[in-house]
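Only one structure is covered here, and it is reproduced in the block below.
A protein chain is absent from this complex, but the other protein chains hold their places.
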Amino acid sequence: MLNQFMSYLGSNVTPGGANNQLWALIYVLIIFAGVSVAVMAMNWFERKALAHFQIRLGPMRVGPHGLLQPIADALKLMLKEDIIPQEADQFVFWIAPVIGLLAAFTVYTVIPFGPSQAVSDMNIGILFMLGVSSLGVLGIVVAGWASNSHYPLIGALRSSAQMVSYEIAMGLAVVSAILMTSFNASGTGTLSMIGIVRSQQQQGIWFIFKFFPLGLVAFVNFVVAMIAETNRAPFDMAEAESELTAGYHTEYSGLRWSLFMLSEYAAMIAVSSIAVTLWLGGWLRPFPNLLHAPGWDFVFSLFPGLTFLGLAAIAFIGVARMPAHFSFKIQRIGLAAFAAMLGFIALLLLLIAIAGRSSSSDASIAARFREGIDYVYWFVLKVALFMYLFIWLRATWPRYRFDQLMRIGWKVLLPITLGVLVLTAIVGVIVS
Amino acid sequence: MIPLFIWALDSPLQHPAGIAAFLISVVAPVNGEMAPVATPFFFYLLSGLAVAGGFFVVTRHNPVHCALALIVTLIAVAHLYLMLYAPFVAGVQIIVYAGGIMVLFLFVIMLVNIERASKDRRFNRIWPVGLAAACALMGLFVSAFVKGRGLFPDRMIKLPEASNTQEIATALYGEAGRMGQYTFAFEIASLLLLVAILGAVIMTKKRI
Amino acid sequence: MAEEVKSPAPPPPEGETKSTAEKPAAAAPPAAPAKPAAPAKPAGPVPLPWTSPLVEKYRNQYGSAIEALTYLGQNYLNVDRSLIPDLLRLLRDQEQFDYCVDITAVHYPKREKQFDVVWILYSFPRNERMRVKTQIADGASITSSVDIWATANWLEREAYDMFGIQFDGHPDLKRILLPDGWKGHPLRKDYGILQQDKEWVQINLGIESGQ
Partner (left out) sequence: MSDGTVKETNEISGQAPAHHDQSHLHLEAPEKPYLDSNELIINMGPQHPATHGVLRVILKLDGEKVLGTECVIGYLHRGVEKIGENRTYTMFNPYVDRMDYVAAVSNGLGYCEAVEKLMNVEAPARAKYIRVILTELNRIASHQLWLGTHALDIGAMTPLFYTFRDREEILKIFEKYCGARLTTHAFRIGGCQYETYAGFEKEVKNFLAFVAPKIDEYEELLTTNRIWLERTRNVGVISGDDCVALGVTGPVLRASGVKWDLRKAQPYAAYSEFDFEIPTGENGDTYDRYLVRMAEMRQSLRIIEQAVNGIPEGPIMGKVPKVIKPPVGEIYHSIEAPKGELGYFIVSDGSTQPYRLRVRPPSFVNLQALDVMVRGLLVADVIAVIGTLDIVLGEVDR
């Protein structure tokens, strides 16, 4: 077993590719835990960011600056009474959130956080992602139906129509990105997620800038479709609270409801990961081909540490700005500890970066570690920007009406993505 | 859902395996060769799921339950494709059937009056006809099973899975200016679908 | 005493002199015991006859069934119940009173014709307000004006809800503010609040009294 580990660590492939079930399981567990934590962090960040958009403070009571709020929420939801309406279809009501959650989490098996930082590198990776994420709608539809209530039913109907329509635009946008992978020497493209990023590396360009503005248009279309696909504002028809109270999950409460929330946020992160992988170079740092001297590698590898250092500094400023009242003492200590933790992580990352640099020529453990951190850092950073985009849109825009949503999907996005696909093919053939 | 979960843990590149496969592989020494693990086990598991799903489709009174059972069947079949080293077909099966068509099915089922449909008797007078058809189909399958390899000798070759997608593309579209084996049929099918789409639009739209 | 003038007994179709002669006899006796202090009050403004081309026109048409008065600069017509739909329609069509501001009622339990029904009208082109009033007895009905002003729908429903006045030809005359099973019409003067309250509490809460 140890041999397996070592052989895998020595290899340059994913655990799936290395035929290493144990390592794959560990990866899956890491990803599950990581995504759950990310969802909690996202929850906190969304509430805080939204609050500051809206000139309020957001959660401030549970922990310093509400840092423990997601944990408190999760506890509350777990302890809440779980109500199943008497008229509901018990079995389907029970299984609906599970379907949504499974679909949302299964997608993560093919998301490449780095060239070997993925559970597996399927050769139909992107197809698998689209397929599994399209199963997520089943959870919503079935939940709305099983509630046996009018608002959830309308929410479910809206949701199914919306997802089926936007999936087409989304798929076509994805196809145009896949098409771009094939404009290389061998002339064959790839459906593998890792292969797509590698192809961007080889061609020396993120696909968002390829055949400007074709890549950009496809990317924008994909982003619109992905917001619709995840039922987020301004396309949050399925759970429009001012119209349908809570849409498809009106009748849900407690843990089951929190599963829906979990899967919604997990799906948001998943689709953002697709966008990052397909158009924004996945794990690649900016300018990997232009600035590729070892010196530049070192400079860019300092970013993770510096980011954490910045966060720690913000937290320390927060400590300093806390009121000097004695009732804030515990909060103060807590925030200071949090800041110290962030600072410690920052130091660790910086140390690794420096250690990895000194022996960057050979494949020492430190260098491999540094590389892995870099990959994951750039990937997560790009995804985090998308998360901010989601929040920003939610804070700024009103909600579309259902017919307008469908009109945009069918009459705007679909023709544009089709056109982009055809143009990409033509331009690609002419250029290559 | 179980097959999905298994798939989550697995790398279809080498073999469709999951928790069970993992347990087996921990117990048994892994040989260097990339051989599928516990193939019969998963084959029977998936086949059983597919058959059970099909059984529920025809027996459940509630149309939504039927649809859910059908989804289980479709996913199980997708996994069978995977075991046959046809990942592209499996992916398309899930996207198109489980993710697209079944959602539309559910959409329609929700719009209609389920109360009445579920009260009707499932097995009405034409059940002998159905039984006869099922028996005939069964006979066909049995004969194919008995004749076995003799029927499809050239299809038992193990194809390289990694290039599965490319081979489908070659068969459909051809390569280097040469028409593929099924290009014509493929184009005809897409034309038919286009006509069907237009027809559906015209039939539903009151004013164009 | 101004009340007789304000809410006179309905004048008979012919003979205005007769109606004015009857007025004190008809309305004063019930009103007197209610407010014995009323005659001693300092003299406030009293309603004066209202003269205008509009009034002349309709007085010529309908004679003494119309009584036009003005009080504190606000004009109103006291009309016989039988004129109601026609006169309102004429007011809208010929005199441009195109906006029905309000329809309400006043209850005078001591009178023979217990209810004043009041239409408050406004004319956008003339920038002028007027009121039309008529008297009806308890249980008597009056023609609905929903097909003259669509707004009358809810206003009449409210008058029905609160006073129990029947509007003939109303498309859906049912209670609007109170629950369907409510007993009585609360804005009538003889409606006992406490009694109703007690009854509801006893039935619904099973206790003696909510007070």
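Side notes on the structure shown:
Chains here go by letter, A, B and C, matching the order in which they are written, and residues are numbered from 1 within each.
Criterion: a contact is a pair of C-beta atoms (placed from the backbone, for glycine too) under 8 Å apart; a residue touches a chain by one contact, two chains touch by 3 or more.
Keep in mind the model is a prediction, meaning the values are calculated, not measured.
Although one chain is not displayed, chain C still touches it through residues 1-3, 6, 34-35, 37-38, 41-42, 44-45, 47, 71-72, 74, 92-93, 96, 98-102, 104, 106-107, 118, 120, 124, 127, 129, 131, 146-151, 153-155, 158, 162, 171-172, 175-179, 186-187, 189, 193. One chain is missing from the display, and on chain A it is touched by residues 50, 53-56, 150-151, 153-154, 157-158, 233-234, 236, 240-245, 394-404.
Basically, only the chains that are shown with their structure count from here on.
With chains as nodes and touching pairs as edges, the resulting graph is of another kind, matching none of line, ring, star or complete. The mean-CA centres of chain B and chain C are about 77 angstrom from one another, to the nearest whole unit. Rounded to whole angstrom, the centroid-to-centroid distance between chain A and chain B, based on C-alpha atoms, equals 29 Å. Chain A and chain C have Cα centroids separated by 69 Å. Residues of chain B touching chain A in their complex: 1, 4-5, 7-14, 17, 21-22, 25-26, 30, 34, 62, 64-65, 68, 71, 87-88, 90-92, 94-95, 98-100, 102-104, 106-107, 109-111, 161-162, 164-166. The touching residues of chain A, when paired with chain B in their complex, are 1, 4, 14-17, 19, 21-22, 24-25, 28, 89, 91-92, 95, 98-99, 102-103, 105-106, 109, 119-124, 127-128, 130-132, 134-135, 137-138, 141-142, 144-146, 153, 156-157, 160-161, 163-164, 167, 171, 188, 191.
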